[in-house]
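Below: one structure in structure tokens.
Every protein chain of the complex appears in place save one, which is left out.
== chain A ==
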Amino acid sequence: MKVEIKCWHGVASWLWVANDENCGICRMAFNGCCPDCKVPGDDCPLVWGQCSHCFHMHCILKWLNSQQVQQHCPMCRQEWKFKE
């Protein structure tokens, strides 16, 4: 007997490769989106800091903009630098 697969329709869910489930700022799931967005994924990406913490990009930008003098990671208080 031989079985030939012509087409396999599979189902998968995508997820961010992150070390946490939720964004430390908005507390929403990373796999969801930040409170200002409607659509997750490409439209509401994550960014990583050099301290290895990550957030929704929109959330961390909002946070950084509100910081007057120095820009810190809201989680570990180290200076915030985007991971390249």
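One rule holds in what follows: a residue touches a chain if its C-beta (ideal position, glycine included) is under 8 Å from a C-beta of that chain, and two chains touch if they have at least 3 such contacts; residues count from 1.
Criterion: contacts and distances are computed from a predicted model.
UniProt records the chain missing from this view under the protein name "Anaphase-promoting complex subunit 2", selected from "Anaphase-promoting complex subunit 2", "Tubulin-specific chaperone D", "Translation initiation factor eIF2B subunit beta" or "Cyclin C-terminal domain-containing protein". Residues of chain A that touch the chain left out of the display are 1-18, 29, 31-32, 38-42, 46, 48.
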